[in-house]
Every structure is written in structure tokens, then in C-alpha cells.
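For this view, one protein chain was removed and the others were kept in their places.
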Amino acid sequence: MSSAILETTSTAATMRRNFWRGVWRVMKRKPSRLVGAVIVLGFAFMGVFGPMFYPDVLPRDTSRLYAPMSAEHWFGTDGQGRDVLAQVITGSRYVLLSALVTAVITVVLGTAIGLFSGFKRGRWDTVLMRLTDMKLTIPGLPLLLVLSTVWSFGSAIEMGLLLGLLGWGGVARAVRSQTLSLRERGFIEAARGLGLSTTHIVGKELLPSMAPYIAMNMLIAVTGAVYAQVGLFFLGVLPYEADNWGVMLNLSVFGGGALTTTAALPYMLAPLLAILLLTLGIVLVVDAMDEIFNPRLREE
Amino acid sequence: MITGEGIVKTFKQRGNVLGAREVRALRGVDFAIPKGGAASFIGESGCGKTTLGRIIAGLETYDAGELTVDGLAMSALKPKQRQPHFRKIQLIHQDPYSALNPTRTIHQTLNAPLTLRAKQTGRSKAWIEERAAEVLSLVGLDPGSVLARYPHQLSGGMRQRVVIARALTVDPEMLVADEAVSMIDVSLRLGILALLKDLRERLGVAVLFITHDVATSRYIGDDGELYVIYRGQVVERGPVDTVIADPVHPYTQSLLSAIPVLHGLERPGEQPVAPVESMEDGQDESGCLFAPRCPFRGERCGERPLLQVTEGIAQEHACFYPERRSVVARPMSEV
Partner (left out) sequence: MPGQAPGVRIDGLTVVYKTPAGELPAVRDVSLRLEPGTITGIVGESGSGKSTLALSLLNAVQPPGRIAAGSVDIDGLGDVVGLRGEELRKARGRHVGYVFQAAQNSLNPLKTVGKQVLDLGRSHGVEDLRGLVRDAKELLGRMGLDGARVLDSHQHELSGGMRQRVGIMLALVLNAHLVVLDEPTTALDMITQANILKIVREVHAERGLTTLVITHDIGVVAEVADRLAVMYGGRLVEQGPTRQVLGDPRHPYTKGLIRAIPRLTGDISEARALPGRPPTLATVPERGCVFRDRCELRMDVCETDDPAATAHGDRIVACHAVKVREHA
């Protein structure tokens, strides 16, 4: 008897192992995916550990304002003589953390509302979807501009929270339509006929079938959130409280005149390059999601 | 024992600006399937046979009439109370590809209902494992080689067996097989039919077979009852072999005449019946539903005939002019 129990736990462990082996196989299938994963992991590392390598206040070298690229300053210096690369790295924590918070909130809220709406249907569906419609019609940027006058976004988490609360509408709609089509599938009907609980049906049958979809949305939400907040800081409507890629862009263009002179160009290009690289990494990884979560594509 | 009396179901289709269109899927259907018995609903697509199967499995509601499961009227119960009764009636889907969750292994698929059952009856984890292996053996699969697999790693026939095994986890009283072999390779169909028959004999599970292919309905047992359904009404009902050999309703006769003859092995029936064709097949709502297509329509057909018994005819039928016709092909060896 105990051997049977042992067997169950061991099959669960085997399955987990098989899953990761499958993920590895999927990633290996295209080198671009590995490149994407390395980029994304690199950014995660930069956000977590990067700022630790620098002092809280970056040293200024007032003799070298807007220095060109050199071995010492890879991306030159800014208007106060601070190293640009150091700023990109120390600024990444705010950007990435708030983007992550946004993505998590967007996906969790969007998925929960979409699932509930699509699974329950009827009155709940109508109410929630009207709410979503309303939310989708509120223009995000003007609202943020208004909010920024009364709210200072010094904390990355607050920023992420706000963007997340504004962003779940699209995911909710998409998840709802997926749920509506999945609930007509034979295996969901069978689960209901067998008397399985709603928790089981939603958690074990519906969610895994939507996993690639949710994971993709999550990754794309990260890039969306990066654009949104960098855009906000670039416009300069927010107080420059935090070191931030958006603030760098703002200062390089409006302070250093990067669009008209070449001196501040590296200062502008560095954060842009960071954003571009992050987007590229995510796009390359998204490509693998379908195959990772679909057992058939994973094994082949 | 599962019975239905005067089951009616009307679907409202979202129509155009002028209003919704009503589709009468079932127009008062009676049936009775005894414990461990067998029945077949046959008819063309859109005749209501699938809707009836779904109503019996508790996946669809009905508008009028009564469904009783072991003497209990289902409409008198609240949805929550109905559920355990409908659990005894398990639907086997037509499509074994969508009936299994592609992201879950067979082990996970079988464990979910078994865990629920173990909780309710206070059984151990070991029982779950044993039972999972047992139901797979019952459907003729080797648990050792199947449990750890995903659905896509199995053939259509094996998947349909897993679907049946999953239904068996709740010890059902009846299996409702809706076109359960139509998507399975021809050489393997009989295997699934034989399995259903075998489960009837070994476990005493009743089988309700829903199909457009009359021939397959013979293979679940010769004690089965055949219900021929046309546009939501049962037009002929009787023992399988009687209805096939001596059909009396012109619709049944048309249906049987349309089945391809294996020339070289079989000789076609002498009096094949071909229904009249019209651009608007079956729109007329007055009188006998089959009359517009019936080659034998008579004066009385302006009225709607009910299922009835007449002298000298073994089965029930809904026709004012019932007449035996030899429409079915016979094996060469018999002639």
C-alpha cells in the first residue's frame, strides 16, 4: 500500500522533471529563444543586483559633462558628469519592478475577471463585461497625467499598481472569450458530468489550457508597462524623484538637446537601447510559450 | 431505470430584427431504459437525438414532460440535488479528441473523479491508484503503458476507451454513447462497440446508443430497443432486429434503404423507399411531419399521427398507413 503512495509522489516528481526537460527541449529548438531567455534573465539580474555595485549617489565628474563614449564611460556621461551606463543599471530596478507589478496585476485581475465572467455567464458576465467596457473606454494617458498632479510616483510598486489597475481590461476580454470557447469542449462538460468541483474545473482543466495565452499576455504586459512609465517620465509630467530610464530620456532631449546636437546622443541612446533589448528578449521568449505549455508540441 | 415522458425542448435561435426563430428539437418524446438494458436512438442530424441524449445526461434542460431516474422525478429536485442522480448517467462524446484535456495525463484525468469519490466514501489513496488501473483494464487498456501518457500519444480508439474508463470511475448506471464510433477508424469501430456490450454484460451498465448509423446499433445487444426519431418525434419503436428486418414507417424505410449495399456480399432489398426531395426539407409544421417527403402519403396525413400499436405489427409506429416493406439488403449466402 505504501509503495502505491510512494509511486504517486514519484510520478508527480517525474512529471515535474519531464516538464523542465521539455522546456529545455523547446528552448533548444531555436537558438533565438535561448538568446531571448539570456536577455530576459540578464535584465532580471540587472534589476536585482545591479544597483548594489554602485554607491547610492553616483559620483560626478564636473570636468567631463556630456563626455563621448570611451573605455571608461561606455555610454559617456550626462549633464552632471555622471556615468550613463551606471544610471541605466541603477535606474533599471524601478522600471523593471514596476513593470513586473503591472504585469502581475494585469494578468491576475484580467484572468480572474475573464474566467469568472466566461464561466458563470448570465448576469455576472453582463455586469463584469460592462465594467470592462467602461474601463476600456477611459483613456489611460490623460488620466495618468491628471493623477500625477496629486500623486507622486516615488515608489515603483505604487507606479506598477496604478498601471496594473488601468490595464487589465484587454486581458479580461481575451480570457473571457477563451473561457467561453473552452467550456463547450468535451472535457469540461465531462468534468461537470462527473460532479467535479468548480475549483477543480477552473484551476485544473481551464487554466492549464490557457497557460500559454496567459504567459504571453504577462510577458507582453511587461513591455507595455515599460513603455507606459518611461513615456510618462519622458514627458516630464512626473517629479524626477527616481533615477529612471524615462527621466534620462527627458534630460537628454530637453536638457542636453540630444535631438539637435551629437554630444548628448549616447545619453539618449543608452536607455533606448535598454528598452529595445528588453523588448527583443521578451518577443523571442514569447515565441516559445505555445510549445512549452502544450504537451504535444513540447514532446515532439 | 430511466424513463422520459412527453419530453419537449424548444430552442430559441437569435433571429433577425423581426424576432427570434423557434426550433422544436423534441416534441413530446417517451422512452424507458431498464437497468442494464440497451436502447438506440437513430435518425439524421438535427432530428433531436443528440439533444435528447444531453437531456438524459443532465447537460441540458427540458421545457415540458418529465425525466425520472430510478423513480425520482428530476424536475421536482433542485439543481444541486439532481447532480448525484445525473452522475449515474455518463455521456461518451462523439469526439475522443476534445473529450480529454490535452494538458493532463491519463493518470491525472482518472484521478480527479476518483479522488472526489475517495473523499466521499472515506477510501485511501491506494484505492484510487488501484481503481484507476482497474477501470483501464476494464476497457482493455494496459494501465502500465497508458497512465503516464498524454491524450495526443494515444490513437483515437484508445482515447475513446480512456473516455469510457473515466466514465466508469463513478460507477455509472448508464452510458450514453453519442456517435461514439463515428470518428474512429473503421477497422477499430467494432472493438469499441464490443466493449460497450461487454460492459453491459459484466457490470450491468445500461447503454443508450445515439447514432445515424443503424447497423452499429445492433452490436450493443439483441435485446435492445430501437427508437427512430424524425424532427423531434419518435416515429417507430421496437426491438432492434424487428425494426431493421420489418420496418413499417416510411421514414424508417427510407433511412434503411439509403444504407449502402455491399454488392458482391449482399443483395439489395426488393422495395427500396426513396423520400421525395424538396428545397425546404421539413419546414411544414401541420399534420404528419414526414408527409411532405412521404411517397405513400394519404388522406389522413393532414393529421399528426401518434405512436401507436396496431394489430399484426410487433413494433409501435406513428403512421396511418403502416406497411411492411422489404428494404434492407440481405447477405448473398441467405438468398
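Residue numbering begins at 1 within each chain, and the chains themselves are lettered A and B in the order written.
We adopt the following convention: contacts are C-beta pairs under 8 Å (C-beta built on N, C-alpha and C of every residue); 3 or more make two chains touch, one makes a residue touch a chain.
Note that the coordinates shown come from a computational prediction; the quantities given were computed from them, not determined experimentally.
Q: So which of the visible chains would the left-out chain be touching?
A: B
Q: Who touches the missing chain here, B:Arg189, B:Arg237, B:Arg297 or B:Arg325?
A: Missing-chain contact among the listed residues: B:Arg189.
Q: Out of B:Ala148, B:Leu203 or B:Val261, which is the one that touches the chain we can't see?
A: Of the candidates B:Ala148, B:Leu203 or B:Val261, B:Val261 is in touch with the missing chain.
Q: Which subunit B residues would touch the chain omitted from the figure, given the whole complex?
A: 44-45, 155-158, 185-194, 212-216, 218-219, 222, 244-245, 254-266, 274-275, 277, 279, 281, 328-334
Here is the rule we go by: only the chains that are shown with their structure count from here on.
Q: When the centre of a chain is set as the mean of its C-alpha atoms, what distance in Å lies between subunit A and subunit B?
A: Measuring from centre to centre gives 50 Å for this pair.
Q: Okay, in this complex, where on subunit A does subunit B touch?
A: Those residues of subunit A that touch subunit B are 1, 4-5, 7-8, 11, 14-15, 185-187, 189-197, 200, 204-205, 208-209, 211, 293-296, 299.
Q: For subunit B, which residues count as touching subunit A in their complex?
A: Counting only subunit B, the residues touching subunit A are 57-59, 83-84, 86-87, 90-91, 93, 95, 98-105, 107-108, 112-113, 116, 124-126, 129-130, 147-148, 150, 152-153, 163, 166-167, 169-170.
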